[in-house]
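So the structure is just underneath, and the comments pick up after that.
Complex shown without one protein chain; remaining protein chains in place.
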Amino acid sequence: MEIPYTVKPRPDTGLYNAKVGIWLFLASEVMLFGALFSAYILLRVGASAGTWPHGLLNVTLGTINTIVLITSSITVVMAWVSLKLNQFGKFKMYQAITLLCALAFLGIKSVEYKDKFSHYQIIKKDGTYVDGHMHGATYLDKEGKSREEHKFHGLSFKENNVEYSLKEVVLNGIEAAQLSEINEPHKDKEHKHEHKNISVPAAEIQKINNYGPWHNTYMAIYFTLTGLHALHVIGGALVIGFLWGPGAKMWRTEPERFTNRIEVSGLFWHFVDLVWIFLFPVLYLL
Amino acid sequence: MNQYFDLTKLLQLPILASEHGKHVDALIIWVHWLMIALFIGWLAFFFYAIFRFRKSKNPKADYTGAKTHASTYIEVAVAVVEGVLLLGLAIPLWAKSVDKYPAEKDATVLRVTAEQFQWNSRYPGADGIFGKQDAKFVAADNLLGYVAADPNGKDDITPPFGEIHVPVNKPVIVYLSSKDVIHSFQLDPMRVTQDAIPGMPRIPTQFTPIRVGKYLITCAQLCGSGHSTMKGNFVVDTAEDYQKWLLEKSKSTSATTFE
Amino acid sequence: MSDNHTAHDVSKHVRGYLIVFGALLIGTVLTVWASHFHFGNKDSNVGNIVVALIIALTKAFLVAGYFMHLISEKKLIYSVLAFTGFFFAGLMFLTLWSMHPQNIVHFK
Partner (left out) sequence: MQHTNHDLHHGHDHDHAHHEPGFWGKYVFSTDHKVIGIQYAITALVFLFFGFSLMMLMRWQLAYPGKAIPLVGSLLHNMLGDAAPGITDASGKITGYIMSADLYNAFGAMHGTIMVFLGIVPLAFAAFGNFVVPLQIGAPDMAFPRVNMASYQSFVVGGVIMLVSFFIPGGAASAGWTSYSPLATLGSTHGQTFWIIGMVFLITSSLLGAVNFIATIIQMRAPGMNWMRLPFFVWAQFVTAFLLLLAFPPLEAAAVMQLMDKVAHTSFFLPTGLVVSGQLANISGGGSPLLWQHLFWFLGHPEVYVLILPAMGIVCEIIANNTRKPIWGYKSLVYSTLAIGFLSFIVWAHHMYLTGMGTKISTFFQTTTMIISIPSVIILTCFFISLWGGSIRFNTPMLFCLAFLPMFGIGGLTGLPLGFNYSDLFLHDTYYVIAHFHYIVAPGTIFALFAGIYYWYPKATGRHMSEFWGKVHFWLSFLFMNLIFQPMFVQGMAGLNRRLYDGGATYAGVADPATGLVVGIPQVFLDLNKMISHAAWALALVQIPFIINFFWSMKNGKKVTSDNPWEATTLEWQTPTPPPHGNFLTEPHVYRGPYEYSVPGHGKDFTPQNEPEHGAPQPIPQKAH
């Protein structure tokens, strides 16, 4: 006996196996992201006043990425339609666009990530803050010969066993007395912070770290959610890529089954898009 | 209430030294009555059935089997009893213990801060007010970040680790917190258990000791390699002894800081 | 909708897909635009959250409904999703409810 309903739907359910499978899988995905969204709400509600950043992310890039994903969604649908209409060439074309969109999305995301890692916050010994992008750092070696760096290498670092220690860092950003001034710029209209280069001597630094996941719970959930989402994008792209390249052979042998595969992979892709539809406002706008 | 069917003997519950404790025991005992009744009943039926319907005795099985509805009644009965225990005892008693706190002035108030693997206590002293705390001031010699400047803190009393005294027959309010991991403040004779969770300052728990004696504080939450040894002494004194103890502690206090 | 489709009624849907696509683009622009205003009373951004969520939900409905064919999907799929939705709601609300400061016994 062969396995039934791999292509034709089962009469009483009206579905073929893979369709049932993917929807069940998506159900579990809903619970996965659902739990993370719950965590997000909880951390946000629990965050003490002024510590939750607003307008930290680059909305333009976020918007572009949203559009990129939406576009990829429509091309996925069109690819499936093309197969239904028996236009294999068009299918190839649409899925190619889909894959390009996937790449574009990941590219833009990595740019955003990179930006966050070069964005620093300094807590000075006097309890005030300096916040901005790393402009440069000056280090001194034993003989007091100074050395300019564009990147921050920690309070001290070693290079071919010469010990360099931090003299000062220059951030391009703002100074603030309270965290809230940094995190809620929209709240206080009175003192307008325009960005300028601020140099901070090592001696005044109480704590310095960049906006990696460790920076605060917002960055933590931001990196976790978008990172997990990015993994889904990669996974989806791999599947679609396979069905576009080597997997496409099946079109000649079992066209119907191949069309189903495209539909199923498409369902997954739309789900990834769907998650982003919520991530975007939640992380970028609110 | 339960002197007629005394399961305490059978259940071997530890000595009871707090006022509300008798209710905890009562609930435990009532539930166990339910369990025992069900279990015996079922077991009896069970053995009778497998004995009477063994193959050698009953070679031909009966297609329909039991035609009774008794089971439904039993199930309903179980549900009802559970409901009664729930609405009659469990819920109201819990509500009482977490919602109705005595006024601080007619209670013995103390803070207990758990850390791996011991119990710190702090009394508000004569003024009855604890010193302020502020994360800013947390430092090696002041791990709870008490504000040195705060006058209320001056007379606070901090006895050595794991030494906690309270007077008998007076409500006790303990404000729990933890420095590092989750611990659980457990006083079996008082029928008290409450987790001490970092980041949740001052989770309160209350009870009224009714029996002078020296009791054990145990930790009821795995908290690391020293979990099993994380015990403390909880001494219930007569009012006078308590005052004496408090007096001598308040002398030595200035010396004892945290750590 | 799925499997047993004649080429004809698939092509009928194409227009629909394109309209949805347009709607999604508009929705995207809309959220961004809306985020520049402040809705509701001034020292709480609940208003904005509501607005943003409404737009997001609409977009989600469009994607799920049309791109994922949900509006014309089989009963089985609906019931699976219904359960999932219920348990998801349970997870989120019960957790948030339990962790609401008012429902945790602590010094007030």
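Each chain carries a letter (A, B and C) given by its place in the written order, and its residues are counted from 1.
Operating definition for what follows: a residue touches a chain if its C-beta (ideal position, glycine included) is under 8 Å from a C-beta of that chain, and two chains touch if they have at least 3 such contacts.
Here the structure is a predicted model, which means the values were calculated and not measured.
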{"item": "Shown chains that the omitted chain touches within the full complex", "value": "A, B, C"}
{"item": "Residue among A:S48, A:N161 or A:T253 that touches the chain left out of view", "value": "A:S48"}
{"item": "Which residue of B:S121, B:S184 or B:T208 touches the chain not shown here", "value": "B:S184"}
{"item": "For chain B, the residues touching the chain missing from this view", "value": "11-15, 23-24, 27-28, 31-32, 34-35, 38-39, 42-43, 45-46, 49-50, 53-55, 58-66, 68, 71, 74-75, 78-79, 82-83, 85-86, 89-91, 93-95, 97-99, 115, 135, 138-140, 143, 145, 179-182, 184, 186, 188-189, 191-195, 197-200, 203, 212-216, 218-229, 231, 259"}
{"item": "Contact set of chain A toward the excluded chain (per top definition)", "value": "1-5, 10, 13, 15, 17-18, 20-21, 24-25, 27-29, 31-36, 39, 42-43, 46-48, 51, 212-217, 219-221, 223-224, 228"}
{"item": "Missing-chain contacts mapped onto chain C", "value": "76, 83-84, 87, 90-91, 94-95, 97-99, 102-106"}
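Quick note on the criterion: only the chains that are shown with their structure count from here on.
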{"item": "Chain A and chain C, separation of their C-alpha mean positions in angstrom", "value": "20"}
{"item": "Whole-Å gap between the CA centroids of chain B and chain C", "value": "45"}
{"item": "Residue ranges of chain C in contact with chain B within the complex", "value": "104-107"}
{"item": "Complex contact set, residues of chain B against chain C", "value": "98, 175, 200-204"}
{"item": "Partner chain A, residues of chain C touching it in the complex", "value": "2-5, 7, 10-11, 13-14, 17-18, 20-21, 24-25, 28-29, 31-32, 35, 45, 48-49, 52-53, 55-56, 59-60, 63-64, 67-68, 74, 76-77, 80-81, 83-85, 87-88, 91-92, 95-96, 99"}
